[in-house]
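Below is one structure, written out as structure tokens; the observations come after it.
Complex shown without one protein chain; remaining protein chains in place.
Showing chain A:
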Amino acid sequence: MDATEIGLWGVPLAVLGGAIRVSTPFIFVSLGEAITERSGRINLGLEGTLVFGAMTAYAVAVMTGSPWLGLLAAAAAGLCFGLFHGWICKFRGVNDIAIGIALMLFGSGLAFFFGKPFIRPSAPDLPAIPFGGWSDIPQVQAALNVNVLFLIGAALAVFLWWAFRNTRAGLILRVVGDSSDAARAMGLNPNTVRLIATGIGGALAGIGGAYLSLYYPGSWTEGISSGQGLMAVALVIFARWNPLGCFAAALLFGGAGALGPALQSVGVTQGYYLFYAAPYILTLVIMIATSSPSRSLAGAPGELSITK
């Protein structure tokens, strides 16, 4: 069987499969960013962390032969980037957005520098679970071949959503993000909480990077991220800092990203490049649609510099 036999049904199927495949890095980066932003800081450096995580994961996987070690190394690298951001931002007069941009460039540059020797060799992939075994249509099988990281990401979103209200750590995070003064009055140190939150956010972004190089697209190239880390930051705002919203928004963005290739596969030959731009257009449209000149964002953490 080939694409023509299931006809246009191939498009939604490919979009669904693409949504699952493409969304995973968005899920991890946006959940990480949601944690960081809920603590009252914004880390734009996650784009750099994502790229560096992708390179680290690939390099370690090539050298050790284990994708899981690669994943761990990427998370560790992301943690370091996050902690660095969190540490610098505690000083007076330091702007978290400026530091984020610096770290974004620094992370990408460092990844390109160390990643040069790893462009050629191939690394083992992260495993996927074939949920499509019940069907004998290859498109269905391909679409439902779900990577474990996607499942972990989905579980993490639910866990964070629960944890933000039902754990001490979650409540403390929200207190710090909403009011530094209230946090200090409670004897909490906002800087420490933010340091940890930014560190965790970085580690999750590193894992997102590992997925990029170890599963889809599945190799290390310098253009591997193409701005996904930045889009994930926009996505958190769109999702109103809600982890479940982040998950849904990541699926939406993933699906939009899969639109171009899906149209191409059913034989649309003209203008499909326009659909490759779908995620970017979607980002813009969503940002415009959800903002308003006369009211501030509902649900925004009070200490966040971009919404203050």
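Everything below uses one rule, namely that a residue touches a chain if its C-beta (ideal position, glycine included) is under 8 Å from a C-beta of that chain, and two chains touch if they have at least 3 such contacts; residues count from 1.
Here, contacts and distances are computed from a predicted model.
*Asks:* Can you pick, from "ABC transporter ATP-binding protein", "NADH dehydrogenase subunit L", "VWFA domain-containing protein" or "Na+/H+ antiporter subunit G", the UniProt protein name of the chain not displayed?
*Replies:* "ABC transporter ATP-binding protein"
*Asks:* Kindly state which of the options A:L171, A:L274 or A:M287 is in contact with the chain not pictured.
*Replies:* Considering all chains, including the one not shown, the answer is A:L171.
*Asks:* Check each of A:P124, A:P261 or A:G302 against the chain that is not shown and name the one that touches it.
*Replies:* Only one listed residue reaches the unshown chain, and that is A:G302.
*Asks:* Of A:V94, A:V158, A:M186 or A:I281, which sits in contact with the chain we cannot see?
*Replies:* Only one listed residue reaches the unshown chain, and that is A:M186.
*Asks:* Please identify, in ascending order, the residues of chain A that touch the omitted chain?
*Replies:* The missing chain touches chain A at positions 165-169, 171-172, 174-175, 178-179, 181-182, 185-187, 292-296, 298-299, 301-302.
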